[in-house]
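Missing here: one protein chain of the complex. Every other protein chain is in place.
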Amino acid sequence: QQNKQTEPKTISLGILERLNAGEVVVGDGGYVLQLERRGYVKAGHWTPEAAVEHPEAVRQLHREFLRAGANVLQTFTFYCSEDKLEISGNVTNITGAQINEAACDLAREVANEGDGLVAGGVSQTPCYLNSQNETEVKAIFKKQMDDFLKKDIDFFMAEFFSYVEEAVWAVEVLKTSGKPVGATLCISPEGDMSGVPPGECAVRLVKAGADIVGVNCHLDPLTCIRTVKLMKEGLEKAGLKAHLMIQPLGFHTPECNHSGYLSLPEFPFALEARAMTRWDVHKYAREAYNAGIRYIGGCCGFETYHIRAISEELAAERGFLPPASEKHGLWGAGLQMHTKPWVRARARREYWENLLPASGRPTCPSMAKPDDE
Amino acid sequence: QQNKQTEPKTISLGILERLNAGEVVVGDGGYVLQLERRGYVKAGHWTPEAAVEHPEAVRQLHREFLRAGANVLQTFTFYCSEDKLEISGNVTNITGAQINEAACDLAREVANEGDGLVAGGVSQTPCYLNSQNETEVKAIFKKQMDDFLKKDIDFFMAEFFSYVEEAVWAVEVLKTSGKPVGATLCISPEGDMSGVPPGECAVRLVKAGADIVGVNCHLDPLTCIRTVKLMKEGLEKAGLKAHLMIQPLGFHTPECNHSGYLSLPEFPFALEARAMTRWDVHKYAREAYNAGIRYIGGCCGFETYHIRAISEELAAERGFLPPASEKHGLWGAGLQMHTKPWVRARARREYWENLLPASGRPTCPSMAKPDDE
Amino acid sequence: QQNKQTEPKTISLGILERLNAGEVVVGDGGYVLQLERRGYVKAGHWTPEAAVEHPEAVRQLHREFLRAGANVLQTFTFYCSEDKLEISGNVTNITGAQINEAACDLAREVANEGDGLVAGGVSQTPCYLNSQNETEVKAIFKKQMDDFLKKDIDFFMAEFFSYVEEAVWAVEVLKTSGKPVGATLCISPEGDMSGVPPGECAVRLVKAGADIVGVNCHLDPLTCIRTVKLMKEGLEKAGLKAHLMIQPLGFHTPECNHSGYLSLPEFPFALEARAMTRWDVHKYAREAYNAGIRYIGGCCGFETYHIRAISEELAAERGFLPPASEKHGLWGAGLQMHTKPWVRARARREYWENLLPASGRPTCPSMAKPDDE
Partner (left out) sequence: QQNKQTEPKTISLGILERLNAGEVVVGDGGYVLQLERRGYVKAGHWTPEAAVEHPEAVRQLHREFLRAGANVLQTFTFYCSEDKLEISGNVTNITGAQINEAACDLAREVANEGDGLVAGGVSQTPCYLNSQNETEVKAIFKKQMDDFLKKDIDFFMAEFFSYVEEAVWAVEVLKTSGKPVGATLCISPEGDMSGVPPGECAVRLVKAGADIVGVNCHLDPLTCIRTVKLMKEGLEKAGLKAHLMIQPLGFHTPECNHSGYLSLPEFPFALEARAMTRWDVHKYAREAYNAGIRYIGGCCGFETYHIRAISEELAAERGFLPPASEKHGLWGAGLQMHTKPWVRARARREYWENLLPASGRPTCPSMAKPDDE
C-alpha cells in the first residue's frame, strides 16, 4: 500500500553512523523566515530570542519539521553570538547563553518525540567581518559551544559562512568538543567571498576536521547542487572523504550572482512569487540524491511541506514515509474525491510534474536585475 | 512613536457592539491551507479533525492570528458536518461533535489570551448539493449549532456558501440561538452559482436575519471588494442595513471566473507564485476600508503576516498596533541596519509600494487558462 | 494538391457583387506603421505624403498586399484632409489633392496587376474634434471625394472614426458619388467616444447609406470581432442588412480600454513584443469568418505575411491560394527539409497552433497599465 507509514527505526543512531551506513538524512527547513511570518522574528535583525520569549512557537515549528520527516532538528540559535545580539539591538534582558540553552532544550524535547537528532548551530559573526582576528572569533565560537555542551546535543553544525576562513575557525573550535561537526557555506559556484573556489573550500573544511560539508542558504536548490558537486570534485581530487550536505533556499533565484538572494529586489519582503512548490522540491531532492548528497534539507523559504516533499521523494530509499504523509496523498492523490471533474483530473504525478505555474501577476516581470550587478 | 504597541482595550465588547461603534474588526486568516502545509490537514478532504488529533497545531495558529491583531478567531470547524466527514472518509473514530467541541475550546482558550471573540463556523454541506432538501439541510446546521452552544462562543459565522439559498437556511437556523450571525458567500461579482446577483444575495441574507454579510474565499481581494460593493448597493437600494465583511483569498487570481480559484491549473498544490505579499495586503486593507467594509480578514492563503499587515495598515483607525508588530518594522524599517547598502535602501514605504516582484520562473506564464472556460 | 495556386477569376466584379455573392473579400494591411518602419512616414504625424515623395515605396507595399491575396487596395490617403495636413506641419509644397490623386493612381496601377479593387479612403478630421460643425466637416469630405472622383476608384471607405456622428457625415457625403461606401469605426465593444453602443453605431451608419460596416484599428482582432458581433446584433434587431467588415490591429492588446492601444505605454515605438504571429492571424481569420464577417483585413501592425495568413486560412472558402503562397509552405511545411531534426519536427500545424511563444524579455511584464485608466 503506497501511502502507509512505516515506523522509523527505534534505536537511535548518531549522525555519522547513519551517514556511514549510507542512509539518507533529511534535514529541517528554515526557521528565521518562517518565524518572521508567524510573528516571532524581526526581519533585518533575524535574531532567535523567540526561543526564550515564545518557546511554544519554536517548539511547534520543530515539531512540524520532525513530523515532515526531518531526522535532524537544528537548535534555533541563528546569529546567536553575543556580538551579533548586541549589534542588532533587538534583544534586551536576555543573554545569548539563555537563548542557546533554551533552544537546545526545545530541540531536544521535540526530537525525543520521534527519533530525531539535535544539531547545535553556530553561524557567521560580525566580529570576523570587522576584525578577522582569529583569537577573538574563536573565543565567540568557544563560548557558544560551551553553552551547547551544557545541554544534550548530538552534533554541531557551523552554517551560513561567506568566508571559508571563518568556517574553518568554527570547525577547529567545535572539533574540540569531541562531537561530529558539519559545516556549510552560503556560497555560489563561484566560490566564497574572497574567491576561494568550492572545491578548495571543501578541502579546507575537511582538513580542519569537518565530518560533513556542503552549502546552505543564499541560492536556489539547483544552483546549490552545482556548488556541492564542485566541493565533491575538490575532495576527490585531494583524496579526501567527507559526507555531503545541502540546505538551499526554497526560492527560485536563477538570476542571482555571488551575493545570492540578498541582491534581489524582492528580498526579504516580496519573495512570495519565487517560492518553490512541493513538486519543485521533489525534483531537487532527486537531483541532490543523484549527486551523491545524503544529508538533504532546506534553509530560508523551506516550509514544513517542502521537507515533507523531500521525505516523500526519497521514501523508497529511506524505507518509510514521514508521519505527516498521513495527511498528504502522494502526487496529489487526495484530489481523487474532489467535486469538480477538472480537479479530480489533477490527482496524478504527470500533471504536477509538467505544470508551469502562473503567477497571476501580469504586470510583473519573471526575472529581476540583482543589485550586485 | 510610530512603532509602539498600544494595549488593546481590556473590556471585551461583542462583535455587534464593536461594529456598531464603527470599530474596525480584523478577522483571522485561512486555516485549512496553512494547516495542510504544516502537515495536519489533508488536501482534497480539507476536514478539521486536527482540532482533536493535533490540538497544539491548531492552538498555535490561533495564537499567531491573535498576536497578528485578529479580533475574531473562527473555530476550526470547516466542513465539519457529519455528511461531509462521512464522504471524505478521512476521519475515523472521531465524531463531528467531538471536533466541533474541541475546536470551540481551542479558539476560546486562545481568544482569552487577548481580547478575542470566538465565532462558531458552519459551511456548505454535500446534503444541499445532493438534495436541496430544506429540512435535511437545516437539521445538519441545527446539529452543529447545538454542538457550539454547549461551549462558549460569541457569535456564529456561516461561510463558504456557493448558493445563497443554502446560506439563508443556515442563517435561519443560527438565528434561533439568539447570538449574532455573520454570513459570507464564496461568489464572484457575477453572483452565486444559480445566478443570483450579489446585491440580491445580500438582501436575502439580511432578511433571513444575518447581522453581517459579505464574501469569503474563491477570489482575490480586489475582486472580492467588488462583490461586497455590489452587496452594499443592493442593500442600500432595498433600504436594508447590515455590517459588511470580507475574507478573500491570499492569492492573485485575475483570470478567474465564476468558480474561482478551483478552476486554476495551480489549485491546490502550485499556488505559491500567486501568493500576496504583505504590501499587497496593505493595499487591500485600505481599499476594503474605503469601501465601507469594517470586518476585514482573510481566507485560504492568508497567513499570519498577512493579518499583521491588515492590522498595520489600519493601525491609525484602530488606535493600536498588534503584539506581533513588536517583531516587524513598519514598511520595512527593520532593514535600516542591514549590512548591504542596497538592502538598507529598501527600508521605506515607497520602495515596497512600487516594487513589481519577479517570479524567478522565466519559463512560466503570468496568467493561466481557467478550467471552467 | 494542397499548395497549388489557382488563378483568381479574371472578370472583375465590384465589391458589392462579390459580397452579395457570399465571397470572402480579403482586405489589405496597415500602411502607416509599416511605412514608418520602412522610412517614409513620420510617427506622430502619420500623414501620407509618401504617395508623392516616394511612390516606389507605396507601390511596393500595395504590390505585396495584392500578392498576399488582398482583393482590395486602399488608397494611401490616411489623414489626408487639408486641415490635418496643415496641423501636422510635416508636409510642405504638396497639397492634399496632389497626394489623393497620386495615391489613387498608385493603388489603381497595382490593383490592375491582379484582380484588385481600389477603395478611396477618408478618415477622421481635426475639424470635427474642434468644431463639430456639420457643414465644415462635410465640405472637407466633399473635397477629398472630388479628388478621388477624378481618378478610377471602385468604392469608398470611411475609416478610423472615433465618433459615429462624424462617420455618418462622411457616409452621407460619399454616398452622393453613387459608388458603394464602407464605413469602419475605431471603437471598442463599449461603443464610440460619446458612448453610442456598437449596435446603434451600425444602425446609424447603415441608415446613412453605408453598404458595409465594421471596425478598424485601435484594438486586437478578438476584441474587434466582439465589437462587430455587437454591430451585427444591432442591425438584426433593427431589421437592417449590411455587409460586415473588420480590419483590426496586428497587436495583442488584452488590457486596453476605450481608447485602445494609444493608451499602452508601448505606443507607438515599442509595440514589437505584442505583434501577432501568422498563426494568431489564422485563428483570427477563422473566428471572423465564423462570426459572419466577409470583408476581412487588417490595420496597423498587419504586415504582408499576416494578410497572406488570412488568405491561407480561408483558401478553401475562396477556392484559391494567393500568389505569395508559392513562397510559403502551409503550416510550416517548408521546414521539412531543414538540417536540424528539431526544426523539421515543426513542419506541422499542431506544433504552431499550440506554441506559446516566449518573448526573450525576462525583465519585462506581460501586461501593461493603460494610461487611460
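Per-chain numbering from 1; labels A, B and C assigned in written order.
One rule holds for everything that comes next: a residue touches a chain if its C-beta (ideal position, glycine included) is under 8 Å from a C-beta of that chain, and two chains touch if they have at least 3 such contacts.
Predicted, not measured: the structure shown is a model, and the values here were computed from it.
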item: Absent-chain contact - pick from A:Gly234, A:Pro268 or A:Pro362; value: A:Pro362
item: Selected residue (touches chain absent from view) among C:Asp146, C:Glu272 or C:Glu317; value: C:Glu272
item: Sole contact to the chain not displayed, among C:Leu16, C:Ala97, C:Leu149 or C:Met367; value: C:Met367
item: Subunit B residues that touch the omitted chain in the full complex; value: 255, 362-369
item: For subunit C, residues in touch with the removed chain; value: 36-45, 56-57, 60, 63-64, 67-68, 87-89, 129, 220, 251-255, 259, 262-279, 303-305, 308, 323-324, 327-329, 332-340, 342-343, 346-347, 352, 355-368, 371-372
item: Subunit A, residues in touch with the chain not shown (by the definition above); value: 356, 358, 362-363, 365-367
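By definition in this document, only the chains that are shown with their structure count from here on.
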item: Closest chain to the centre of mass proxy, which here is the mean CA position; value: B
item: Greatest separation from subunit B - chain, by CA centre; value: C
item: Subunit A-subunit B separation of Cα centroids, rounded to whole Å; value: 32
item: Centre distance in Å when subunit A and subunit C are each reduced to the mean of their C-alpha atoms; value: 60
item: Junction residues of subunit C, two or more chains touched; value: 362-363, 365-367
